[in-house]
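Got a structure for you, questions after.
Note that one protein chain is taken out, while the other chains of the complex remain in position.
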Amino acid sequence: MIIILNSEISDSQLEDLINHVEKAGMQTHLSKGTFRTIVGLIGDESKVSGDQLRTFPGVEDVVPVLPPYKLASLEAHPQPSIVNVAGVAVGGSNLAMIAGPCSVETEERMHSIARSIKAAGANILRGGAYKPRTSPYSFQGLGPEGLEFLRDAGREVGLPTVTEITDVRNIDITAEHADVLQVGARNMQNFVLLRELGRIKRPILLKRGMSATIEDLLMSAEYVLSQGNPDVILCERGIKGFDTITRNVYDVAAVPAVKTLSHLPIIVDPSHATGKPDLIPQCAYAGIAAGPDAEHIEVHD
Amino acid sequence: MIIILNSEISDSQLEDLINHVEKAGMQTHLSKGTFRTIVGLIGDESKVSGDQLRTFPGVEDVVPVLPPYKLASLEAHPQPSIVNVAGVAVGGSNLAMIAGPCSVETEERMHSIARSIKAAGANILRGGAYKPRTSPYSFQGLGPEGLEFLRDAGREVGLPTVTEITDVRNIDITAEHADVLQVGARNMQNFVLLRELGRIKRPILLKRGMSATIEDLLMSAEYVLSQGNPDVILCERGIKGFDTITRNVYDVAAVPAVKTLSHLPIIVDPSHATGKPDLIPQCAYAGIAAGPDAEHIEVHD
Amino acid sequence: MIIILNSEISDSQLEDLINHVEKAGMQTHLSKGTFRTIVGLIGDESKVSGDQLRTFPGVEDVVPVLPPYKLASLEAHPQPSIVNVAGVAVGGSNLAMIAGPCSVETEERMHSIARSIKAAGANILRGGAYKPRTSPYSFQGLGPEGLEFLRDAGREVGLPTVTEITDVRNIDITAEHADVLQVGARNMQNFVLLRELGRIKRPILLKRGMSATIEDLLMSAEYVLSQGNPDVILCERGIKGFDTITRNVYDVAAVPAVKTLSHLPIIVDPSHATGKPDLIPQCAYAGIAAGPDAEHIEVHD
Partner (left out) sequence: MIIILNSEISDSQLEDLINHVEKAGMQTHLSKGTFRTIVGLIGDESKVSGDQLRTFPGVEDVVPVLPPYKLASLEAHPQPSIVNVAGVAVGGSNLAMIAGPCSVETEERMHSIARSIKAAGANILRGGAYKPRTSPYSFQGLGPEGLEFLRDAGREVGLPTVTEITDVRNIDITAEHADVLQVGARNMQNFVLLRELGRIKRPILLKRGMSATIEDLLMSAEYVLSQGNPDVILCERGIKGFDTITRNVYDVAAVPAVKTLSHLPIIVDPSHATGKPDLIPQCAYAGIAAGPDAEHIEVHD
């Protein structure tokens, strides 16, 4: 961590600052420039809070040097992680294809879609039983019955399944029925849910929040990893933008950006990113070309 | 709701569309312009889904005419709502002042801050016992002990209290200790939590998510209202922006904008919006001038 | 255009509104819903201003039905346009490759890069002689000498050239030396410049502004087209976002989105969009996969 001092800091303010940092167990290293003095902190950065340092008088800015995530970083794990989804590898040199309907609607429909996507070459089946909907008046999913329809449809065609989890109280039942538990964009910073998901033995598909930076996404992954679950798959699904022509902005550069920082697999979801059926094919090709570990497509019959 | 057709829609496509809408119980009204035909839908808009109508061939756009929230709307409740926070009115012609530390840290500190803010004129005390932190390695709050310290400090100085709720499993204990339960920006679309909060008898302070539109915020309030809890206080606390000079963009126009749409009280939080101590005084004045029902300030000793 | 009235509009206010619209030469068509009345306008929408209609008492919203651009629209020109860049086709089923340095620096370097990119398969050479730099203290380009170096390097290897235009007073000299004149993102709404470029006989490469919607981009193209120059090539080069991990957000969905609205060719520029050398290869592949008419890459030796 580097602390940039403003030119008006007094000697006693500087002394206070250095005492604070050294009491936290870090060494300091002063470097006087022509117009500014900077203080380099040497040691474990997690011992001090940048936000707190910024409130010291005479501090102009605080620049972190190390990323705040550890287990998710490439430094902790230089080789790409491969997540085993009931026999289907996500990560490494593989390209998985996840497909299925937005919601599980009926048993028959779920089986019919499962057969179609299997025939089309997909190797993981998705479907929502608990739906986070912006309106309380919209269909909120079939619940436990939906989980059964999804599991049975997956078994019939021999595909592992992924479904969304929105409530800590449903983790057990969901983990019994599905092979991957998905955390949606709106729950990406539901840290209570993330922590509990770190304690189960199921891979977690973590979708990027609409206003989440890549660092925010990796910090949310860190919540799961830090509790002992090593199997996190990240997902780019569009971020908030100013143009209403697409529902979100499909940030394909997130894929190579994550690859320079983390060993975790990352997948793309052009369906939710664009929200417009006629743009999805080209956006799906673009997503694949960016180099992800899987693509996630919503299909309807 | 208005459906705008593109110029190439066929007669049979138009017929399908009209059949679909009329089967849902709405009447239709065709209006042929020079270049486009539009279909006005008459009746209860909640019976059809705009997103689904957009997937019909020949449909160019779907424009909602009514807002998707009902109980939160001014039409449902033309007079401003006043939420009674253990004797302190939030809403109407009052201006409440909510203050307190980010986290409850020690019993002594909590009491000392409570006395200071009471002396300074605040009438509601805040403090966090469960903290949603971006890092799993950061202090996550004192939990139940923090709730007790907050309650006791409030009692000592005679101020009602507000604290954040992050976990459905903690609703009961939190409602026993605090007068208002706060939903943070990161949980604004945690619909599971919102629905449960709609079933308790405590006012809910609902903070706007960083990428939430005003409509999104009102829809989240609708979740609480629709379950029977009428006491929702909205909070503008900064939205995501591109300039790193402030932590978020403090959107003061949200205050009068909400007032044109909803009867619910709205408060401003310049502390979280800017994240920079030296900008908070001017931003606090600006927030008050925008016409909210309360201001929320974080204080440290 | 559709005018949505609020429920409290008085009869005389409605009459005023209808008089205003009809005096402007449009017919009106009233449709009373259960909660709202809407007024459809029939005729040439350009005769009234939506912004002005919104200021009438009793008007809740105004929804345009037709896009505000005409010459740029697919309706005016249903087939994709092909722009002839001194023998190289941009548009249709072709994929052009534009490459070259950010700035023209020396004659020797320009020739050396031109030979390299020609050998690598590019078919249009780029280089900046007038550079719009955020700092007045940065190198602002070689000016006329840079134009000569670029022209000569292009001639030597047999490639047409593209260079940026920033000043209406330099249009003549730039058009004498280069085959395509580029309008940068920061000048996308420099309407004075656009109008003048509509009067020359050179294709214009129009880069999307950092906060421009697709509609804004097409409206800027319309400025050029409306003055008689039919040869506009659009360019997606990244829009403003909240994550500092890339310089801008590379909006590849803009490519298929433009194709659904306009006949104009569109190209992608992953170099400016990401600003990070190690992300450019994957972003370049993603850009191509989105289906543009050319790709634009900055190269250095």
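Going by the order they are written in, the chains are A, B and C; count residues from 1 in each one.
Heads up, the rule we're going with is that contacts are C-beta pairs under 8 Å (C-beta built on N, C-alpha and C of every residue); 3 or more make two chains touch, one makes a residue touch a chain.
Just so it is clear, the structure is predicted and the values come from calculations on it, not from any experiment.
In the complete assembly, the contact with the undisplayed chain comes from A:244, out of A:79, A:93 or A:244. Of the candidate positions C:13, C:28 or C:211, contact with the hidden chain is made by C:211.
Residues of chain B in contact with the chain left out of this view: 211, 213-215, 239-246, 249-253, 255-257, 260, 273-274, 276, 278-279, 281-283, 285-291.
Touching residues on chain C toward the chain that is not drawn are 46, 49, 51, 54-55, 68, 132-138, 166-169, 186-187, 189-192, 195, 209-211, 216, 219-220, 222-223, 226-227, 239-240, 275, 277.
Take chain A: the residues that touch the chain left off the picture are 2, 4, 7, 29, 31-36, 38, 40-44, 63, 65-66, 75, 240-242, 244.
Going forward, only the chains that are shown with their structure count from here on.
Because chain A and chain B share one sequence, their contact can be compared position by position; here over half of the interface residue numbers appear on both sides.
Set against the C-alpha centre of chain C, every other chain centre is closer than that of B.
Chain A and chain C have Cα centroids lying 33 Å from one another. Chain B and chain C have CA centres that are 37 Å apart.
Centres computed as Cα averages put chain A at a distance of 24 Å from chain B.
Shared interface positions of chain A, defined as residues touching 2 or more other chains, are 211, 239-240.
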